[in-house]
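Missing here is one protein chain; the remaining ones are kept as they sit in the complex.
We just call them A and B in the order they show up, numbering each chain from 1.
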Amino acid sequence: MAGFENKFESDLLLSILEKSHDGIVFINQQMRIVFWNRWMEKTSRIDREEIIGKTLTEAFPELTDTRVMLGIENALSRGLPTTLSHRLTNRPFPLFQPALDPTVSERMCQVVYISGIRQQDGHMCVVQIQDITTVVSREQLLRHQTEQLEIAKEAAFNANKAKGDFLANMSHEIRTPMNAIIGMTYLLFKTPLDDKQRDYLSKVQSAATSLLGIINDILDFSKIEAGRLEIEHIPFHLDDVLHNVSNLITIKTDEKGLEFCFSIAKNCPLVLIGDPLRLGQILVNLANNAVKFTSSGEVIIHIEADEVTDEAVSIHFSVKDTGIGLTKEQIDNLFQAFTQADASTTRQYGGTGLGLSISKRLVEMMAGTIWVESTPGVGSTFHFTARLARQNAERRRFRLPKDEYVGLRVLLADDNPASRDILKDTLEAFSFKVTPVASGKEALALLRQPDVQFDLVFVDWRMPEMDGIETIEEINRLLPQSKIPKIIMVTAYSREEVLNAVKDVPMDSFLLKPVSLSIMYDTLISVLGDDAAKTARLAKSHDMEVKGLGSLAGARILLVEDNDINRQVATELLQAKGLTVDTATNGKEAVTAVMRHTYDAVLMDIQMPEMDGYEATRQIRAHEAFKDLPIIAMTANVLSGDSDKCIAAGMNGHIGKPFEPDDLYHTLVRWIKPSERLTQPPKSRAAAPVHAALPTDFQKIDTKAGLRRIGGNAALYVKMLAEFREKYQDFMEIVRKYLSQGGESNFKEIYRMIHTMSGVAGTIGASDLHLASQRLEHALRDGQQDPEPLAEAFQLKLREVLDELKRLADIDNSAVDSGIAAPAALLDKEALAAHIEKLAALLENGDADAAIELASLKASLSEHPVNTDLAIIKRQIDDYDYDSARETLQRIAGTLKITL
Amino acid sequence: MAQQSILIVDDSSLARMMVRNIVSQTFPDWQIIEAANADDGLAKVKNQPVSVALLDFNMPGMNGIDLAAKLLELSPDMGIHLVTANIQDTMRQRAEAMGIGFIKKPVSKDDIVRIMGGGR
Partner (left out) sequence: MELDELEQDALKEFFNMGLGMAADSLSRMVKKEILLSLPQLAVVDHRDAVALVDNKGNEQLVAVRQIFLGDLCGTALLIFPGGKSLELVRTLLGDDVPLETLTELEQDTLLDVGNVILNAFLSSFTQMMTIEFEFEAAEFLKADCNSLLDISAHKLSCPKADKIDNSQAFFLMMDFKTAEDELKHNSLRGYVVLLFSEQAMIKLKQEIARIISGL
C-alpha cells in the first residue's frame, strides 16, 4: 500500500487492520476491492485471493442499487461518510456468524461505516463493518420481555377489573334475594307473632341487615376499584350527620357500657356543602371499629376546623377510643383492602376488612387525609380531614331566643372527665357560665353554700358513690322548692331504660349522650320554657319526609316487577300506606296498563322478560301525555352507569334493591307531589287524636296497629275495645259449655263463634289472641280429635287480653262523637240511599252477601259519624243476628234522613 | 423567424441567474423573461408569446404545478418544465401526469440543451 513513510510502519498498520475485530475493506476509485482483512475472510467465507481486484458489483451482484453502494459512491465522489444502521439497511454485506458448520450459521446483523479518504487522485473508500448480532438479539429479547410484561400487566389489569365486575355482579345477585328476605321480614313483623317467633324474626332481621352492610361494603369497594364512585355536593347540616351517627353507634355503646361523646369545637361551621352520606359512612365506620375494639372506657368523636374561609372549611375529625390499640406493624397495613390488624383479629372481631380502605378512598375524594395514632393497650385515635364548602350566609341556628338566658349559671356533675369537658364546651357555646364537678357529692356541696345559685344543673346518671338519681333526689330534699334549679339528667343509656328508671325522679328533662348541639338546644328550650322557639327551628329533612307520607294515601301506583316475591313485598309495603297498587310482570304489560289507567307513579324493574324497563320507559315516554309521569327504576344494579342509563331512558329516579320500606316511601314522596296528584286523594284524615281513655302501655294489644286498622279513629277504637271487653267477658265459659256437651252442631256453633271472635281480635290488634283463636278455629273445622290443648292456649290469651282491657277507662260516649272528624258526605244522598236499601233487602233475606254490601257502605262512609253504627251492624251480621242488624240499619237511615 | 423566448419563474434570484447564465451562453438569440412568482409570470406571458417555461415548484403563493396548469390553459403548445430541488419520484410522477417536463436543481447545461435544442 502506498502512502506510508516506511515499510515498518505500513506493515505494522496493515497487520493491525488485518487483526481488527471489525471487518475492513478498502475500495479504490475504480470501485475495485484492494484490501480485505482476515475478519472479512472468515465472515464472508471468501478468501482475499478470490476477491481482491474484483469490483464490488462483480463480487456482490446483490449489492447493486443498495444503500451500501450509494454510500460507497458518495465517499468516492465527494468524500462523504455514511453510517448504515441495521434496521434501515435491507441488504448489507452477505456475512455470517462464525461457526464450524456453515449450514447452521446465521446471517450477521451489522453496522456499516463508509468513509472517504482524500488522496492525490480523488478519494479512497474505507468500509468498516461491525458485528452487532448479539446486540440485536439482546434487544429483541428485551423487546420481547417488555411485550410480555405489557401483556402480563394488561392481564393483571383485566383480571382485577374482572374481579371488580364479579364483585359488583355478585353483590347484585345477592341483593335481589336480600330484597325478598328483608321485605318479607318486614311484612312478617306486621303479622301476629308469639314471643319466640318475634325473637327469631328480629334475629333474622339483624342478620340480614348486617349481611346487607357487608355486601354494600363490597360493592362500594368494587365501585372504588372501578373508579365509579362519585362524591356528592349537596347542602347539609353537620349536626344531622352526627345525629345519624349517634343513632347507629349508641345502640352498640349501650350494649357494651361505653361512653360515647361528640366534642365539637366552637370554630367549626356546621352548615356545609358536601356528601353527608359518605361523611357519615366514614364516621360510622371509624366509630364502629372503635366500639368493636374497646371493651371499657369511651369513644369520643372530636371535630374541629383546621382552616376556615368564607367559602370552604377543612374539618379535622377524630375518633378516639380506649381500646386494645394497634402496633406500628398493624398500622402500616391498616388501610389496605382485605386486611385487618392481623388474622387473629379477624377471627376475634369479624368484619370484611374493607371499611378502612373504603374510608381512606372516601376521605381522599373529599381532598383529605386519614391517619391513625395508637398505643397498644391504651387506645387508638383515627384522624381524618375533609374539605367541605360552606353554604352562603350561615345563620346561627343556636342563638338563644331570649337575652335573659345569656349567662345562665350551670352546674355540671359528671365523673368522666372527657365527657364533662365536652358538655362544658357545648354549654359554653350557648354562653352559659359552667361550673363542672366530678361527683354528685361535690355538686351537693356547692348547692349547699348559701351564696351560690345555679339556674341549671346537669347531672350524669351513672356515677360512682352517688348516682344521678340520688343526687337529684338529694337536691330536692336540700333546697326549698322555690330555689330548685332546672335539673337535666345526662345519660349514655337508652331512652327506654332511662324512662323506666327515672319515672318518679323529680327532674325537668334528660339528655342522651352523645349530645349534639341541636339536641342540647331543643332540650334547653323546652326546659327553659320557650316552646315557640322550638317549633321555629328549621324542621329536619327526615321530619318533612315523614310528613309527606300521609299525602300518598290513595295514590295509584303501577308496580312492574317480574319476580313474584319482590312484587308481593312491594305491593304490601305500598298497600300498607294506603296506596292502590296495580301490578305488571313485564314491560309490555306495563305499557298497556299505563295506556289504560291513570297512575301517579310507575315503579319499574329493569331486567324483565319480553320487554325490559328501559324499553318500556321509552315507549311510555313516546306519548306526549306521559312525559311527566314519574317513572322510578327499581334496580339491584347500583353501579352509577345504571342510574345514568335509567335517566337516559327517561326515568325520573331510581331506588336500589333491596330497599328499606322507608327508602321506598321517601322516593315516592319525592316524586308524587300532592299538587300534581292525578288520582283523587281521599279526604285528608286528621292525625289520630290521642284518646284520653286509651292507655299507651298495653302489652297484649298492639294499640297502634289496631288504631291504624280502623283509620286512626281513636274514639271508635276505644269503644270497640270496651265492647270487646263486655262481649267476651264470659266467652270462655260459653265455649266450655258447648265443648263439654260435644256433638257436631255444638262444634259448629263454637266454630262460628270463635271465627267471629278471631276476626275482631285481629282488628283490635290483639295478635296473640288472634293467632290462638285461629288455631283453635282450624282444629275445630278440621274435626281434630282433641282440641283441648288449643282451647287451653286460647283461654290463656283471651284472659290476658281481658285483663289488660280492665285498665281501659269507662267509655264516655260523648267522647266518641267528639273524636270523630267532621262529617263528610262522600256519597251523594241518592247513592247512599240505594246502598242502604240494598243492604236492608239482603238482611231481610238473611243473605250472606250482606257482609260484602256493608263493607262497601262502610268504606263510603268511613269519615261519617254513622260509621260507628255500621260497625255495630257488622258485628251483628258476623253473629248472624240479621234482625238486630236490620233495626240498627233503620236507625242509621233515620239519622241520614233516608226512608226505607 | 421571430425571436424565441423562454420564461423563468423562480423566487430565488440566484436560481434565475444560474439558468439565465446557461441559456444566454448556449442559446444567445433567445429572449429571456424572468418572474419572481407565479402571478408575475402569468402577467408577463399575457403580453408575449413564450415557447419554453421553466417553473420552480416551491414558491411563495402559487406553486409551480398550479402555475403550469394555468399556463397550459393559456397556451397549450408551451414547453413547460418543472424545476425543483424536490427530486422524489412522487414529484416527478406529478409532473409526468400533467404532461410537463421535470428538471432537478441545480439546472445543468445538458438539461437546457435537451429541452431547448429542438429549437421551437
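Operating definition for what follows: a residue touches a chain if its C-beta (ideal position, glycine included) is under 8 Å from a C-beta of that chain, and two chains touch if they have at least 3 such contacts.
These numbers were taken from a predicted model, which means no experiment stands behind them.
Q: Taking the full complex into account, find the residue in B:S12, B:N37 or B:S75 that is in contact with the omitted chain.
A: B:S12
Q: Which one touches the absent chain: A:A99, A:L142, A:A207 or A:I234?
A: Spelled out, the listed residue whose C-beta touches the missing chain is A:L142.
Q: Determine which one of B:A43, B:A69, B:I87 or B:V113 touches the chain that has been left out.
A: Considering the complete complex, B:I87 is the one touching the chain left out.
Q: Pick out the residues on chain B that sit against the missing chain.
A: 12-15, 17-18, 20-21, 58, 84-90, 104-106
Q: Extract the touching residues of chain A with respect to the undisplayed chain.
A: 67, 74, 78-89, 111, 113, 115-116, 118, 132, 135-136, 139, 142, 146
Assume only the chains that are shown with their structure count from here on.
Q: Between chain A and chain B, tell me the centre distance in angstrom, where each centre is the average of that chain's C-alpha atoms.
A: 82
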